[in-house]
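One structure is given here, and the rest of the page talks about it.
A single protein chain has been omitted; all remaining protein chains appear in their positions.
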Amino acid sequence: MSELALILVSTVLVNNFVLVKFLGLCPFMGVSRKIETATGMALATTFVLTLSSVCSYLANEYLLAPLGLEYLRTITFILVIAVVVQFTEMVVHKTSPLLYQVLGIFLPLITTNCAVLGVALLNVQEQHGFLESAVYGFGAAVGFSLVMILFAGIRERVAAADVPAAFQGSAIALITAGLMSLAFMGFSGLIKG
Amino acid sequence: MLTAILALGTLAALFGLLLGYSAIRFRVEGDPIVDQIDNLLPQTQCGQCGFPGCRPYAEAIAGGEADINQCPPGGDSGIQALAELLGVDPKPLNAEHGEHTEARVAVIDEQTCIGCTLCIQACPVDAILGAAKQMHTVIARECTGCDLCVAPCPVDCIEMVPVERALATWKWPYPQGEHRPIADTGS
Amino acid sequence: MRYRPVLISVIFLFLFAVIGSGLVAYMHENTAARIADNQRRALLQSLNELIPHADYNNDIYTDIVYVRDPELLGTPQPVPVYRARKNGWPVAAVFAPVAPNGYNGAIRLLVAVRVDGTLAGVRVLAHRETPGLGDHIEADRSDWILAFNGKSLQDPKPQNWKVKRDGGVFDQFTGATITPRAVVAAIKNTLLYYQAHGHGLFEKHPAKTS
Amino acid sequence: MSGYRRILRDGLWTNNVGLVQLLGLCPLLAVTGTFINGLGLGLATLITLVASNVIISLIRKLVRPEVRIPVFVLVIASVVTVIELSMSAYLYGLYKVLGIFIPLIVTNCSIIGRAEAFASKNSVGRALTDGFAMGLGFLLVLVTLGGLREIIGQGTLFAGAHLMFGEAARTWTITLIDNYSGFLLAILPPGAFIGLGLLIALKNVIDRAGQRRAALVTTPPPAPARTTA
Amino acid sequence: MDFPTQSSPYLPASNDVGQLMLRVSLALVPGALCLFWFFGWGVVFNLVLSALSAVLAEAAILALRGRPIRPALGDGSALLTGLLLALALPPLAPWWIPVLGAAFAIVVAKQLFGGLGYNPFNPAMVGFVVLIISFPLQMTLWPPPTGLHEGHALDLGETFRLIFSGATPDSHTLDSLTMATPLDSAKTQLGLDYTWSEIRAKPLYGGFAGYGWEWINLAYLAGGLWLWRKRVIQWQIPVALLGALGATALLFHIGDSDTFGSPLFHLFSGATMLGAFFIATDPVSAATTPRGRLYYGAGIGVLTYVIRTWGGYPDAIAFSVLLMNMAAPTIDYYTQPRVFGHRDK
Partner (left out) sequence: MVDLLQQPLDIVGGLRLAANKAQSLRSPLRAAPIPERLIVPLGQHIGDPAEASVEVGQQVLTGQVIGRSLNYIGAPVHAPASGTVCDIGDYPVAHPSGLKATCVVIQSDGQDRRAETGLRMPAALAADPADIRQRVRDAGIVGLGGAGFPSAVKLNPGREVELLVINAAECEPYISCDEALMCARPEEVIAGIRIMQHALQARQVVIGLEDNMPAAFDCLKRGLEAVGETAIRIMPVPTVYPAGGEKQLIYALTGEEVPSQGLPADLGIVCHNVGTAAAVARALGQGEPLISRIVTVTGAGVREPCNLEVRIGTPIAELVAACGGYSDQVTRLLMGGPMMGISLTSDRLPVIKTTNCILAASDAEAPAPAAARPCIRCGKCAEVCPAYLLPQQLFWYAHARDFDKVQDYNLFDCIECGCCAQVCPSHIPLVQYYRFAKTEIWDLERQRARADVARQRHEFRLERLEREKQALEARRAAAKKGLETREKSGDADAKKAEIAAALARVQARKSGQAATPGTGAPDDSANTSKANR
């Protein structure tokens, strides 16, 4: 149990996917202009990330490993992810137009979110079991969501700031992200071993 | 090698089945985004964006065929609103499509008007009253200031004049001084 | 008619999966051996930095035993020991112990002990010490770690296996005592372990634990 | 042909993947601790981009919408895995350093982004040019950022060249400042973000200077950058 | 007769930014004097170098942007950033440490965002964190807090030479001139399985917290209370910060008084009081709603404890402040007060 809690803290704070591990940066930069959109993306990612972390664990454990096809990992995982995403999108679109309004435009973007494939690959690398994979995926997603929403909050403020012309837009956003990751350096060493 | 091909092939086929089936099962028509975009456009219907009216432009934006900075009547605030809706960076108005001017209405010089009805045919919102060979007038409240009636008039009797500011519609100015508007802060 | 699109989807995905995986599988078959070789050589290379290749001629890469000693080797996990032999005669044992009390947690080491109990060399495999302060234990960053070459429990004496600030013989870093203290202690412990169990090591059968 | 020149310009500057579209950021920030790392990943990405663009352009008319993304992704993943395998076979050191970011080329948003936005709508020739231009643009940003971070962070350039060019290249490393204690910030994650931010600002400055010079010549707007509207 | 116009209200202004900054600077004086008393001339060099380079950096950027320089410098915020950074730096750090830190703080953390009022992160703390992660060695150069009465190891001239040329006086090495701060050594010794009571018995421990540091913190506390009396700062952030830090420390200390330091130790060591009254209260980067300020302060308190106890850095005020800066806009968003005439929330 405490093992799982440790994984959670570690993925959310210490080894934050976005700010420390550099995964999932494109949506982090791309859809963080407003808190609302960031929240939508965060929700969508949390769902897909957890689900695909589990699915790819299953694929690895019950398909690739028994057949000795580890070298097909990347292909299989990305296929699984793409299908999970596509399927989620179609289902949400049909069953809940309201939810689709919130999440719709973000879902396709998730396929190409490094964090999703990254989690799947890291699960294998760290030899996580089923539950650990689920928690790892969830933790990564929560960490992603957390910094994404906070980042959106800051960006909304910075959008109204008197930023030098050359830095307006993505330049200052990146510098803001840099300072955020500077702050996250404070968590380094929090989890020993 | 064969196992590899077989394994992945089967998996892919299964997924294909799933997706193909759901594409039919969960089919949805329509695209609400067009309405949302259309709602943000000024409805001047002037065609300066390069599309015959606001809605076609909205459809083009939704389809990814047009950029968000092509509507001069909407001006920077319109672009800003579109950018927010679509989650992209706002950009300056594309000068190719014209410049943002303040609101105007058409006024027909009733002395000169020959009642040719050409302007009526041009007006996208039927804001011009009159019948053939009779003097025409613009219903100022309904005129969008699109300019389209000016060119067709054979006797050049239509003029675009700025909308008058009355006490009731007066706007407080943006405070001056240190606090310059974001748009024109220098480097 | 209604289901024709489904069929097309299936066929398409299948086709691309087959082509893709076929290509990859083909590639894999052609490179597998080479990749395995690379992996082996990567490890060998770090071992060779400690014990020159000329000094042994066994397949050190597979000649491994696992030992456990939480006290001296710093971890409750089994620790691998690579054994170097020349013509069957023991030459050196390479331990992978852990220094548990670095500034930011455990430091993983590679400690090569010759049969006579002198150090052939020490390297740091992994650590989380503060960059710019504690990371001088890396051979890439400073020569500090090389100072252990040739040292043993006789030279210096066990009570002097400490950093200078604590009255020992080893340098600490300016502004950082914790890290070197931890490394020195771990190496000393490994030597102590070797002193106690060293000779038995070469007799054990190679075993794999996962 | 001016069409091709435009594509090249787009990729290298106007619509640069890293500086303008802000895609492929993960590898861009993660592996640019040194020049060589940037170069390695940049080349791998370049090859992937060209290959996937070409293939997708070839099959663009055949794919149905509901499986479009899975198929594209399959294509890209296959290409990447092939590259991954060859790297681990022939450039093992570099492969180790780049780690997880090689398989992650698959999800490098710029690749699927180009597949969707360009390759799936254009002829093979154009798609190839586009892939090359975009990849090269990305590569240039990678090495610039890598070089800058390496110089500021540890005072060297081309460190680790042997990982790519073999043992002989060990001597290539240039130590620019002796006894440099290193400005670690540049190598750490925050430095990556800030560095890229500065590069983008630099590009903005150059663009503005250019605009001021050619005050009247208006350039057409860049194609929409997002993968999905 | 004709008259000039403007928008209401018209009464003479009752507050001024420049005056605010001046008061904060004044309130720092007792703490700074105390620091000087215990750590010697290095403190003075830090203050001068850091303030100077902060102001120069600000002027340079303003000049580059073509903005009027005088009014912006006149608000005193750059100076204050410089001073606050200096007070957090180790007194024997080489000259380029304060210079680089202050310049980074002003240029990257403040001016790139538009200058005063726009920076989402606390500039002084950004400067500090950049320094500590980039130059940990130079950032540990704290001399022992011997106090003026016991005499410092270095006089003015020797300090000058050490800071500007790195030359240590003959009989000393850098190592012998410096030692770990109480927070640092407590942390490492706890890691080495010393018990808290053993640590308390060490000379580095004073009356109720780190030797010397307890007085420095008391002085900052006094300055902070004065600021509060003068209504420059509001009570929420300091109270929440100190309360949360104290409460967390108390909880763990009661749970296991051998492995966790006492609340008093945490409250009166390191930069706690400076942080609570001068740094966390930086209005620009803090939360601004009354309830938000409570959360913000409490967040800093808890994070400080967590990082101090389990993290990689001995003092964590700077990191915690930056981490909560990050959350400030979101906190503000979710803690809007109930508006007059609105029902719930």
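By letter and in written order, the chains are A, B, C, D and E; residue numbering begins at 1 in each of them.
One rule holds in what follows: a residue touches a chain if its C-beta (ideal position, glycine included) is under 8 Å from a C-beta of that chain, and two chains touch if they have at least 3 such contacts.
It should be emphasised that the depicted structure is a prediction, and the values quoted were computed from it without experimental measurement.
Novice: If I'm reading the header right, one chain is hidden. Which shown chains does it touch across the whole complex?
Specialist: A, B, E
Novice: If I consider the whole complex, including the chain that's not displayed, which of E:W41, E:F104 or E:Y118 touches that chain?
Specialist: E:Y118
Novice: So which of E:L83, E:M139, E:L221 or E:V284 would be touching the chain we can't see?
Specialist: Of all options in E:L83, E:M139, E:L221 or E:V284, contact with the hidden chain holds for E:V284.
Novice: Considering the whole complex, which of B:L17, B:V107, B:V125 or B:M160 touches the chain not shown?
Specialist: Of all options in B:L17, B:V107, B:V125 or B:M160, contact with the hidden chain holds for B:V125.
Novice: With the missing chain put back, which residues of chain A would touch it? List them for me.
Specialist: Against the missing chain, chain A presents residues 156-157, 159-160, 162.
Novice: What is the set of chain B residues that contact the non-displayed chain in the whole complex?
Specialist: 38, 41-48, 50-54, 56, 77, 80, 103, 118, 121-127, 141-142, 144, 146-148, 150-152, 165-167, 169-175, 177-179, 181-182
Novice: Suppose we count only contacts with the excluded chain; which residues of chain E make the list?
Specialist: Within chain E, the residues that touch the unshown chain are 1-17, 19-20, 71, 75, 77, 114-118, 234, 283-284, 286, 288-290, 293, 332, 336-343.
One rule holds for everything that comes next: only the chains that are shown with their structure count from here on.
Novice: On the document's contact criterion, could you list the chains that touch chain C and likewise touch chain D?
Specialist: Of all the chains present, those in contact with both chain C and chain D are A, B, E.
Novice: Looking at every pair of chains, which two share the most C-beta contact pairs?
Specialist: Ranked by contacting C-beta pairs, first place goes to A-D.
Novice: Compute the centre of every chain as the mean of its C-alpha atoms, then state which one is farthest from the centre of chain D.
Specialist: E
Novice: So, comparing each chain's Cα centre against the centre of all protein Cα atoms, which one is closest?
Specialist: A
Novice: Please report how many Å separate the Cα centroid of chain A from that of chain D, as a whole number.
Specialist: Here the centre of chain D sits 21 Å away from the centre of chain A.
Novice: Based only on mean CA positions, could you tell me how far chain B sits from chain D in angstrom?
Specialist: 36
Novice: Which positions in chain B are in touch with at least two other chains?
Specialist: In chain B, 4, 7-8, 11-12, 15-16, 19-20, 22-23, 186-187 touch at least two other chains.
Novice: Which residues of chain D are in contact with two or more other chains?
Specialist: 64, 66-67, 70, 74, 77-78, 81, 85, 181-182, 184, 188, 190, 194, 208, 226, 229
Novice: Could you list, by residue number, the parts of chain A that touch chain C in their complex?
Specialist: 71-72, 75, 79, 188-189, 192-193
Novice: For the complex, which residues does chain D have touching chain B?
Specialist: Spelled out, the residues of chain D in touch with chain B are 64-67, 70, 74, 208, 218, 221, 224-226, 229.
Novice: Under the stated contact criterion, what part of chain C meets chain E in this complex?
Specialist: Those in contact with chain E are residues 101, 103-104, 128, 130-133, 165, 172-176, 178.
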